[in-house]
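Take a look at this one; I'll ask things after.
All protein chains but one are shown in place.
Then we have chain A:
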Amino acid sequence: MQTKVENNKAWFLVMPVFLIVAFSAIIPLMTVVNYSVQDIFDPYTRYFVGTEWFKQVMLDSRLHEALLRQFIYSFTILIIEVPLGICVALMMPTKGRGASLALILVAIPLLIPWNVVGTIWQIFGRADIGLFGAFMSSIGVDYNYASDPTDAWLTVVLMDVWHWTPLVALLCYSGLRAIPEVYYQAARIDQASRWAVFRYIQLPKLTNVLIIGVLLRFMDSFMIYTEPFVLTGGGPGSSTTFLSQSLVQQAIGQFDLGPAAAFSLVYFLIILLVCWVFYTTIMNMQKDK
């Protein structure tokens, strides 16, 4: 004899989660999937094309170049921003009014909208009216981000470093503040050098915030669009055209929605894959032998 009432009412309790996830992620993504496997002319005229768009995207040499550029760019800014952010965090005062002041000063670039950042650097880098550009030409460097690919790259990287190093710095600063004073005391008693304190106390305790920092910076920089678009428009030539800009050109400029959708999915998978590889590697490194 069964006394326990069995039904599936509990499923209703998780419905809100399903709904939210559906609206926030699955449905928009499905639209993209939809476009990536069909050739759509209008809502009533569409043809299933299978993997054709994907094949086309995979073989597109323009996209290959953009992808390579994108990787170089992301790794360049990570290599600069992470150590620089740690250094800034280490140098920030920890107590009193100086600490609050430093926090505000460091946070300022983070508060500026992307397109404004692009505009600022566009003017800042001009040799005729910009401080940076004028300074470069006054010390005899032939600097012009609008015509020289190297200068354009330099400016885009510099801009990102200026804009986003504060994020890494603030994350590290919070990580450093969370280290109990007793670790530093023990290190002093053990006669540890400044470097040893950094290497064996601060850096290990920063690992977690650094993982977050690196992942955030990787994802953001890998999807960067507004700032280089405003600053260089992807030029000169296509020297600073990164993935998202190529995507926009394809989707909106040429209205090739099918290949653009396929490209979006590949793009998404690349980010997911890189993050996963990075995260797993770090986690494995931390494990006890």
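Points to keep in mind about this one:
As a convention for this text, a residue touches a chain if its C-beta (ideal position, glycine included) is under 8 Å from a C-beta of that chain, and two chains touch if they have at least 3 such contacts; residues count from 1.
Heads up, the rule we're going with is that contacts and distances are computed from a predicted model.
Missing chain, UniProt protein name: "Carbohydrate ABC transporter ATP-binding protein (CUT1 family)", from among "Cbb3-type cytochrome c oxidase subunit", "3-oxoacyl-ACP synthase", "Carbohydrate ABC transporter ATP-binding protein (CUT1 family)" or "TldD/PmbA family protein". The omitted chain makes contact with just one of the residues A:M15, A:L59 or A:V182: A:V182.
Note on the undisplayed chain: of the listed residues A:L67, A:L154, A:A192 or A:V248, the one touching it is A:A192. Touch with the hidden chain on the side of chain A covers residues 180, 182-183, 185-186, 188-193, 196, 200-201, 204-205, 288-289.
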